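Every protein chain except one is present and positioned as in the full complex.
Lettered A and B in written order, each chain numbered from 1.
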Amino acid sequence: MTKRENGYGFVMPALVLLSFVTVYPIFYVFYLSLHRKLLIFDISKYVGLDNYLFLLQDDRFWNAMKNTVYFTAVSVSLELLIGLSLAILLHRSFRFKGLVRAIVLIPWAIPTVVSARMWEWMYNTDFGILNYMLGAKINWLGDTFWAIHAAILMDVWKTTPFVVILLIAGLKVIPQELYQAAKIDGAGNWAIFRRITFPLLRPVILIVLIFRTLDAFRVFDAVYVLTGGGPANTTETLSIYAYKVLFQTLQFGYGSTLSVTVFLFIGCISIFYIKILSKEMR
Amino acid sequence: MAGIRFDKIRKRFKDVTVIKELNLPIHDGEFFTFVGPSGCGKSTILNMIAGLEPVTEGKIYFDNTVVNDLTPQERDVAMVFQSYALYPHMSVYENIAFPLRMKKVQIKTIDEEVKRVAALLGLNDLLQRKPKELSGGQRQRVALGRAMIRKPKVFLMDEPLSNLDARLRIEMRAELKRLHQDLRITTVYVTHDQAEAMSLSSRIAVIYQGEVQQCGTPIEVYLKPANIFVGEFIGSPPMNFIKGTVLNIQPLKINLNGIIISPLLETSIGKTSVIIGIRPEDIPITDKKSDESIEVTVALIEPAGSFNWVDIEWNNVRIKGAAKVDADLRAGCKAFMKIPIKKIVIFDADSGKRF
Partner (left out) sequence: MKRGVFYFSIVLMVLYCSGPFLWQFITSLKPDYELTMIPPVISKNPTAIHYVSIFREHPFLRIILNSAIVASSTTILSLIIGSSCAFGLAKLRVKYKSFILGFILSVSMFPPIATVSPLYIIIRALGIRDTWLALVITYTTFSLPLSIWILTNFFKEIPDEIYLAARVDGCTPYQIFYKIMLPLSLPGIFTTAILVFIFSWNEFLFALTFTSTPASRTIPVAIALFPGLHEVPWGDIAAASVVVTIPLIFIVFAFQRRIVEGLTSGAIKG
């Protein structure tokens, strides 16, 4: 049609900022990962891929990887299952819907750090309310088995509402008449869910999966504040390990290597999901 | 195949009574239409038959069984929605096959049935397409196919043709009539289009504000409307209504806008104020005077193809009549009209009911 005016002036500031503050650092962190660099002493030595080779046999890295994958898999599955059930239960209109929605958003809205400390107090072995209600004396944050599950439970608490809201929005798009037609065609509740609701919800579920998987894989705030990565590194996720190497041991070289690894994994997961998503869109 | 009976059916949504009292039988195998303006409750009636809406009071019978407590799945009805409600993620084949799949019919049988129905409706080449790739008429036929495949007791159709353009609507009307003649399944049809109702149905129920105004065959409803609403609603263009005063009861003499008429009527009229209804197609307008014709002034001429609709002014009353194309009529000029006394309908001015 008509020749449209240039938009480069409008787009430039954003692109410039993004390039300098995110893209350039990514290149820089790649660069750092090939060095041995101790920040305080300003020692910097190029070591090629040595850091990466070290990483491959770094037990603590593999432990962090295991923790992260476990955390991600269990959290995301739980959030999706609980979120889907709740969304189906709640997507009708009712009085006070706005009020309930607002309350449901609170876990999402409060800083992760605040909720971590909240749960930390609830998980307190001696004085925490959780143990009181269960009548138990479980050392939630100090037991090597329980700690990661405590972290998962807290993460699920915080993000399930977000999942519910997104899924409800997806459910709203499905016309009521399809359910009516299916009932008339003889479909029972389970058949309706399996053949109508779920297939039509798949794109939204996929998007939720993408967001949540990436977020869970990158997790730092919640777990760092809740357990600091302990006890005995059972809750040390990749991001926490990288952080500790960077800012506690000040090894910016190896720390960058770890960061780059996380980045590459996230990249692979994203590409994987995007491929599935574009196939879904067809 | 089943006959349906409504026994004192009432439907309320919170405080609003949507259906006031419904008592009528629908005969096995007939094509029955509920017709009325938007919002009169006809879709609600359909939903109650299907089991999608619960009945507030009263009983619905399929043959001799009360079905109030049966779920839609158990009632063995099939429904075609106004928006077709095709499953967007399934192909045409899958859509049509769906009801049989729910009945857990064998795959081989499903395949045969789907192909048979598709052939009947001309959908053979479209079986693998998704609904969004189809035209309105094609989607409609898929919706029909999905309803037909189960050979249900009752077909329910909720304004299935209103989303089609005018020409397609007329084609599909003929198609629906043909299907009904072939399959002979009891059909309950809902529409706001009175022409559709008239052309398709064995019997019609005219609904207004939740009440049945009249129930009968199309001819009955057309010739003998039970009240002013039915008279006005059925027939296009609408009936003319003229005030009249009763001068004498036996023999009947009515002052109709200045002339005296003596229609034959079985019942005697107890009121003085009446409203006379005459259909435009029954009022001939000419340019030539003849005995018993009334002089009028032409207000508007609307060509309708093989004849013209003519609006005339008669003693400050405006009426529509019909004129031959070759009549010499012009807006503002004189014309002559005859009142067809045998075809008039007399209504009570207060209650609106026909005498």
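One rule holds in what follows: a contact is a pair of C-beta atoms (placed from the backbone, for glycine too) under 8 Å apart; a residue touches a chain by one contact, two chains touch by 3 or more.
All figures in this text were calculated on a predicted structure; none of them were measured in a lab.
Asker: As a test of the contact rule: which chains in view would the missing one touch?
Answerer: Result: the unshown chain touches A.
Asker: Which listed residue (A:Tyr179, A:Phe193 or A:Phe263) would be found touching the missing chain in the intact complex?
Answerer: Hidden-chain contact among the options goes to A:Phe263.
Asker: Among A:Leu166, A:Ala181 or A:Ile196, single out the residue that touches the unshown chain.
Answerer: A:Leu166
Asker: Please identify which residue in A:Val47, A:Leu80, A:Val104 or A:Ile276 touches the non-displayed chain.
Answerer: A:Val104
Asker: If you put the missing chain back, which residues of subunit A would it touch?
Answerer: Missing-chain contacts on subunit A: residues 2-11, 13-15, 17-18, 21-26, 28-29, 32, 39, 86, 89-90, 92, 94, 98-107, 109-119, 121-122, 124, 126-129, 132, 157, 161-162, 165-166, 169-170, 173, 204, 207-208, 214, 217-218, 220-221, 224-225, 238-239, 242-243, 246-247, 252, 255-256, 259-260, 262-263, 266-267, 270.
Criterion: only the chains that are shown with their structure count from here on.
Asker: Note which residues of subunit B are touching subunit A in the complex, please.
Answerer: On the subunit B side, the touching residues are 50-52, 71-73, 77-79, 81, 83, 85, 87-89, 98-99, 102-103, 146, 150.
Asker: Would you pull the subunit A residues touching subunit B in the complex into a rising list?
Answerer: Going by the criterion above, the answer is residues 175, 177-178, 180-188, 191, 195-196, 199-200.
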